[in-house]
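Structure incoming, see below.
With one protein chain removed, the remaining protein chains of the complex are shown where they sit.
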Amino acid sequence: METLEQIRDRLQARFSGAPVTLVTNPGPAAEHSLLLDAASAREIALFLRDDPALRLDYCSNVTGVDWPEKEIVETTKVSQPDPAGGSARIVEQKTKRLQPGCLEVVYHLYSMARKHGPVILRLRTGNRTNQVTLPSLTPVWRSCEFQEREVFDLYGVVFDGHPDLRRILMWDGFQDHPMRKDYVAPDDFEWEPTAHGEVLERAKAHLPKVEEPES
Amino acid sequence: MSDESASPPAAPTDAERDELRRHGILLTSLEELHNWGRSNSIWPLQFGLACCAIEMIATATARFDIARFGAEIFRPSPRQADLMIVSGTVTKKMAPQVVRLWNQMPEPKYCIAMGACAISGGPFKQGYNVLKGIDRFIPVDIYIPGCPPRPEALLNGLIELQKKIRAERLTGPDAARHTRPEEPSEFPVPEFGAHDLVPPNNPEVWQAPTLPRPGKA
Partner (left out) sequence: MTSHPYAFLALFLGVALAFPLAMLAVAQLWVRFFQRAKPGPLKNATYECGLAPTGDSWIQFKAHYYLYAIFFLIFDVEVLFLLPFAVAFTALPTGALVAMLAFILLLAEGLVWAWHRGYLEWQ
């Protein structure tokens, strides 16, 4: 199979104007992926499925990732002129910026016809609050149907074009999206015999108070 | 003839009974017969939720053989069953169905919580969809720890249940649950709320065991 860079170049050549970025994965598995734009994702997916060299006809996994907003602190060395009129000093300056958060959907594609893969695609939403719509790739790969329902249920990503988008694991009246980083579990920590860490903090609210012995 | 102690003669001990039995005389009581019949033909409800269900199936196979305890007839309908083996993780989505099936079983009925998940939520206790033990909603008679418990452990639990049934009386303080009219035979089914089940547990059935530890003021 061609390398991910070659696939990216081919995609960029064919779908001019569609930004396709290569996202490197620094881990030992080196599973680099292609970050697609929501507007062009469906056509790129159809191309990847039908292209004779790639024939990626099997979508084996669809997962979601919740990227909360992150405060990034960059330290730069700036040379400041000495107000007293001496030599310039080099001062470290810290700039903070807020990287906005988003929700991401990751697709793992394999080819049954050519027996190669995986090719990993990423799609990112605008933000985590009101721009959470992404195109559904179920019309391209049928196996995405239930998995996109799971991503909708647990992360809250709304898939446009999905034939039957509803919750799959939680019940229909459930309000939260449990796999988001800011999910707070309901308070049923009355009986936690081996609590530690975060569970211990929640369980402390239910522990009975023991009278301090009068010394 | 008046005795010093006017108490009625004591019931024959087990040793005396065995002696009589060797001579072909069987002494029994109505309660014993009733309990013997019930304990040796417990019909479980075919109710498996997760991995413990596989161990339950294995118990029904020839090697571990639950049939020798009279319990090989797993009923598909709750109306014909008198034991519910809750085997596997009870998710919050499944909990109302478990309670409804428990309600639809006729008395006398017994519940075995098999495996860590049915007892208290198990290894998935902090999951967002995991009910922390089925005893939050229905009364459990026997708890079988394990993840999953081996078939021998399930058979041990079944034997303990048989012992419990044999110890039940028809009247008096040891009276069985099904003979007491004040014991409820149906329990409220939890509804699906916005964030959790409503109610999250049944306070008449389950009170959290107290762990006396110093709490923060």
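A and B are the chain letters, set down in written order, and residue numbers restart from 1 in every chain.
As a convention for this text, a residue touches a chain if its C-beta (ideal position, glycine included) is under 8 Å from a C-beta of that chain, and two chains touch if they have at least 3 such contacts.
This structure is a prediction, so every number in the text was calculated from the model and none was measured.
Contacts of the undrawn chain with the visible chains, over the full complex, involve B. Remark: the omitted chain is touched by one listed residue; of B:58, B:73 or B:189 this is B:189.
Counting over the whole complex, chain B has residues 77-79, 96-98, 100-101, 103-104, 106-108, 170-171, 178-179, 181, 184-189 touching the chain that is not drawn.
Just so we're on the same page, only the chains that are shown with their structure count from here on.
Rounded to a whole number, the gap between the C-alpha centres of chain A and chain B is 45 angstrom. Interface residues of chain A facing chain B in the complex, by the touch rule stated above, are 169-176, 178, 183, 185-186, 188, 190-191, 193, 199, 204, 206-210, 212.
Taken in their complex, chain B has these residues touching chain A: 92-93, 120, 126, 128-129, 132-133, 192-196, 200-201, 208-217.
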